[in-house]
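Note that one protein chain of the assembly has been removed; the remaining protein chains are unaltered in position.
First chain written, first letter: the chains are A and B, and each begins at residue 1.
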Amino acid sequence: MLERTGIPTDDDLEKVIPDKKRLVQGPVVIIECFQKIPCDPCAISCKLGAIKPFRDINDLPQVDFDKCTGCGICISSCPGLAIFVIDMNYLDEKSLIKLPHEILPLPEKGEDVYALDRAGSMLGKVKVIKVLKIKNKTNIISIEVPKSMVMKVRSIKVEDKNNER
Amino acid sequence: MTDIAIIGGGPAGLSAAIYAASLGAKVTLIDDGLELGGQLIKQTHKFFGSEKQFAGIRGIEIAKKMIQDIKEYDNIEAIANSTVTGYYEDEVITIVQGVNGDILKKLKAKRIIVATGALENMLPFVNNDLPGVYGAGAVQTLMNLYGVVPGNNILMVGAGNIGLIVSYQLLQAGIKVEAIVEALPRIGGYLVHASKIRRLGVPIYTSHTLKEVYGTDCIEKAVISEINRNFEFIPGTEKELEVDTICLAVGLSPLSDLLWQAGCQMKYVPELCGYVALRDDNMKTTKDKIYIAGDVAGIEEASSAMLEGQIAGLNAAVSLGYKCDNYQEQDKKLKAELRELRDNPLSEEIKIGIEKALIRGGRD
Partner (left out) sequence: MRIKEHPILEFNQKEKVKFTLDGKELEGYKGEPIASALVAAGIKVLSRSIKYHRPRGFFCAIGKCSACLMKVNGVPNIRTCVTKLEEGMKVEIQKGKGDFN
């Protein structure tokens, strides 16, 4: 259970994942934020109104998935690094995940990195499609994963070639 | 002679100084650190809270902006590297300046805002005095201020916000965090912090604590154990971890010595983590000229410390006759924002604690 391990359960996730119909329509946000805490930058970052404006700063984010284009601007706004964008049908066999990344080294476009699940277990190697450097230093990495892994992968481990640190 | 002496240059003290100075009060800000900013200058994470109060901005950036603001006010004198050692009648304080006490000064102030923050708690375990056992604040200082690696394999004790945040900061510095142990049956800090550490492969063991560490001149091994509801070790559940560093994030206690000495009415409020001064909603204590703000008023987040600082700064300045054009409205707005910050299930305890420490209406 989330409060004991830090890993959200399937029941938790069910509340924040859009329905199958929306998932196949293109990129969409998944906000893995399950606890009422005083925090509202995601709603303010969303210019499309897809993350509904908060009435109270302790509100949980509410997403109107029909308004969400999966643009990903909210990803780096989140202090909890809890926002991801997935594109289920990015390619025939592959899905795309955009995730926040604040650890060194920064991967390069085209590089193979380890995909990690919510417990930090390695699920295999995946390809980095895009590295978007953001001014606030929460960079956004797009990775291509097998469709079966799209709801599992939530982090990456990049091999430190220089082994400098 | 100064209008307002503010003791402590962390988030609460900085906010109080800026607010009071913006109304024209002459402010003297005294801090015992090598630099101003308290714990804020080590916080590399983006802050929670409301967008109105710096949410989404990293603590280090907030500190930078506030310290810059302080420098721009001619009516703020900031003295770093100085310790306030005593309070005397008529709002006179003594200041020991210079790190090893080279200069002793007296300062008379019309109002005093005590924003001294908190002290880290210690944990009893075998060999807890060995080198390699650090307070979480010290780990942050080494790593985030001076770029020094505190150790190679860390065991974090405590899964409150500090334990979780410092664990993440260790990972960002390229240091291995072997595990986090938490004595309570559930994670105390924000779950989003826990999840982001967990998915980087750091296990979080709730209902576990550190039993002992081994080593001669430094730590070579740590033993953790599961504990039951009464916090007793459960035999046979011990695990050995190969770590060279223990980071303690087992809570904070308000640093209230000056308030005791000044004769403020104090009360033990467990929800606020120790003895705190009774205060009204303007953050004024039972001594008419002494205000409090931040962790010394009860352990909370930096975001609430900044709001308490603003409330204390505003009200201390107004009590001296400095004009705030729309005082009622400003005062109400700050108090509403503070209430809003605490309006979530995680802050239930804090709200109970504040009720216990709050004085309503006429006193003194």
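In this text, a residue touches a chain if its C-beta (ideal position, glycine included) is under 8 Å from a C-beta of that chain, and two chains touch if they have at least 3 such contacts.
Every value quoted in this text rests on a predicted model; they were computed, and no experiment measured them.
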Residue in contact with the excluded chain [from B:D74, B:D90, B:D217 or B:E232]: B:D217
Contact with the hidden chain (one of B:K26, B:R58 or B:R111): B:R58
Filtering B:T2, B:S15 or B:T44 for touch with the omitted chain leaves B:T44
Among B:D3, B:D32 or B:D295, which one is in touch with the chain left out? B:D32
Write the list of chain A residues that the hidden chain touches. 102-106, 137, 164-165
Tell me where the left-out chain touches chain B, residue by residue. 32-34, 44, 58, 60, 81, 99-100, 119-120, 129-135, 137-138, 141-144, 146-150, 172-174, 217-218
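Assume only the chains that are shown with their structure count from here on.
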Which residues of chain A touch chain B in their complex? 2-8, 32-41, 44-45, 56-58, 77-82, 102-104, 116-121, 136-138, 154-155, 157, 165
Which chain B residues qualify as touching chain A in the complex? 45-51, 55-58, 171-174, 185-187, 190-202, 204, 206, 303, 340-346
